[in-house]
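Some notes on the structure that comes next.
Excerpt of the complex: some chains, original placement.
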Amino acid sequence: MEEIITLDYGSGGKKTSSLIEEILLPKFDNSKLNELMDGAVLKSKGRIAFSTDSFVVSPYFFPGGDIGKLAVCGTVNDLLMCGAIPRYLSLSFIIEEGFKIEHLKKIVNSISETAKECGIEIVTGDTKVVEKGKGDGIYINTSGIGFMEIEGYAKARINDGDVVIVTGNVGDHGVAVMSARNGFFLDTDLKSDCMPLTNLAKTIFKYGREVKIMRDPTRGGLATTLNEFVEGTEFSIELIEKDVPIAQNVFTACEILGIDPLYSANEGKIVLIASKDIAEDLVKDIKNLPEGKNAAIIGKVTSNHKGLVVLKTPIGGSRILNKLTGAQLPRIC
Amino acid sequence: MCLAVPLKVIEIDGNDAVAELDGIKMKIRVDFVKDIKIGDYVYVHAGFAINKLDEKLAKENLELFREVANAAKNKSK
Amino acid sequence: MQLKINPSEVKDIVEFIKNYDKRKIKIMEVCGTHTMSIAKSGIKTILPENIKLISGPGCPVCVTAINRIDEILTLSQNPKVLIATFGDMLKVPGSRQGFNLATLKSMGAKVEVVYSAMDAISIAENNPDFEVVFLGIGFETTAPGTAVAIKEAKERNIKNFSVFSMHKFVEPALRALLDSKEIEIDAFICPGHVSTILGIKGFRFLADDYKKPSVISGFEPEDILTAIYKIIMQFEKNIAIIENEYMRIVTLEGNEFAQRIMEDVFEPVDDIWRGIGIIPKSGMGIKDTYCDFDTVKRFDIKLDFKDKLTICKCGDIIKGKIEPKECSLFAKLCSPENPIGPCMVSSEGACAAYYKYLRF
């Protein structure tokens, strides 16, 4: 029989140990984790960033990545967005009984590789097993600690005349995962953009406080993140629709399913607000990175519509771009 | 009311077909678009081809836009 | 294949319309997809004061009577029933506050979102222990697909599949609106995809019987702008004809195969429209030949046709009598997160479009 996870693996006894020792430790070899204590004891430095996310993506293997890669990138990216260099990661699994050990190994492998790529150590972890029918294969939580590099990214620092920059095409992850999940398509080239934002963020860090705020526009997409930037402030964002980079196939998939790429999740993009003076240089620098080649200035900060994001359409019209209201669903109308 | 997108037919098997655009392939039904052939463009709504998109007519449509644009420009002056 | 023109050329049409100030024209865009496209492209923000676009009864979700929603929600509580539906229907509220297919699903009802009526058939085959009920919504564009699914279910002798048909004909609703005289509409942008099925002849009655300048339009901003231009021109020329802007796909006769399949399966029945009331012969009932696949008969549902009191003004909005912001609930008690009426639920509902895109 194919090896599968049973409830025993979560009982805290021998099977749990064997899971840790045979599948996890060999991939995350480092002295902190090997102690197998209740937690890891770590060197710290000045101020730190701390972030957490649980990952529940379905399917857990999707074009362009898997839940493991996503779980590492997700927290690494959030730490970077705080202005920190990611250092330590915790890793916690909730596995549904019946999950294939082969799949777990594949996921663990991609966690390990992504962690290496990010230069982050996995220092503490946990594994729980839930009954069949009480999960969706596997859920992963990662929490991370980073050492602060640049302090003070905050919406309070956004100002009239600032510009909005995105580091690449938007909507890829959400559309790729939705397509992989719902089976409406036979085949596509859609791929999640899931990746660590390390190089992009480090490039941005160089511009110090000329960058006001940045964020990875994940759930809720670009539109929601931009709203978060200005809601409750005196400012609005004017977004130029035609300047927002969207891959042709993502655009087409959205047209077919009746969804909006501006609300579709990204897992490998940064959207930021920077002072106008350095915007061109910054975009040039970003474009020099392979993952930044589609970077663009997509809008600007104004005082015209306090707290709102306004989209300027190609025909010269304008409309409000709200936060996402409710999960996006394929529609016929 | 009814979203529909133009896709290119790349496989046909009776009333079943596969249509494609920008690498996105989907199964569609062509029950009510007869004399269809591979390479044809069809408008697809809710999984059904509702009509063929004639290349010649598409060009005429573009010309229509241009005519209107021209006329509008002249009228605006 | 090139389908779009150069933005600078579109600008010329925009410029003309923007500056057109010769007369007041109230144009109804019948189709919800037009409503959506107009809102998304910001066309309303460039129209001059004297040109008004009002949304018609062309959002299938919006026109579905709350009676039907309640019946569907009740049906979804049957543990044997699996509801297969287009995503559009998921959040349409019933008459009890907070109840819709999404919330009932979150409490255990079986609800699956499909992209095509054919998907519902596959679900039926893969779930032999469930009664799969497909919610048939939409106008003449969507109904032929449902008809194919019903025919196929019969041919393949699928025993656990049925359709709750709420499909509707566009023409009776437009006639009812025009006949009622409650409202003034000067011209129509006609639904491009319904016209694909029905042909130009399907909307000729607007010009012939009611003398309304009408243009069948596609869904790109340039399609709609061109349609508006052409309507203005009809007024300038003092004519009222039906024109076809969407020539790349709409023909004179439409899709006769689709018409035939639809006629084979459905027959006109009196139907109730949200906010409008009963319109004779405006609904598509499943013919007796296919009664095994009619959810209403299969579950012996006593369809309710009484007008249910609702505080929602969708009816007036669908009739073009008021604009969303004139509803006292708009953006206060009623919002896309907590919609009171269907016009706020459907992304192509007039209230939702207004709420999302135009509340500057």
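Order as written gives the chain letters A, B and C; numbering starts at 1 within each chain.
The rule is simple: a residue touches a chain if its C-beta (ideal position, glycine included) is under 8 Å from a C-beta of that chain, and two chains touch if they have at least 3 such contacts.
This one's a predicted model, so the numbers in the text were calculated from it and none came from an experiment.
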{"item": "Per-kind copy numbers - full assembly in this file", "value": "A x2, B x2, C x2"}
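The rule is simple: only the chains that are shown with their structure count from here on.
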{"item": "Contact-richer chain pair [A-B vs A-C]", "value": "A-C"}
{"item": "Distance between chain centroids, defined by C-alpha means - subunit B, subunit C (Å)", "value": "21"}
{"item": "Cα-centroid distance, subunit A relative to subunit C, in whole angstrom", "value": "37"}
{"item": "Multi-partner residues of subunit A (at least 2 other chains)", "value": "184, 258, 331-333"}
{"item": "Shared interface positions of subunit C, touching two or more other chains", "value": "10, 32-33, 59-60, 86, 115, 138, 142, 222, 348"}
{"item": "Residues of subunit A touching subunit C in the complex", "value": "182, 184, 242, 257-258, 305, 308, 310-320, 322, 325-326, 329-333"}
{"item": "Residue numbers on subunit A that touch subunit B, as the complex places them", "value": "179, 184-190, 248-249, 251-253, 255-256, 258, 331-333"}
{"item": "Of all residues in subunit C, those that touch subunit B in their complex", "value": "1-3, 5, 9-10, 12-13, 15-17, 19, 30-34, 58-60, 86, 115-119, 138-139, 141-142, 144-145, 148, 191, 193-194, 196-197, 218, 222, 226, 229-230, 245-251, 255, 257-258, 261, 348"}
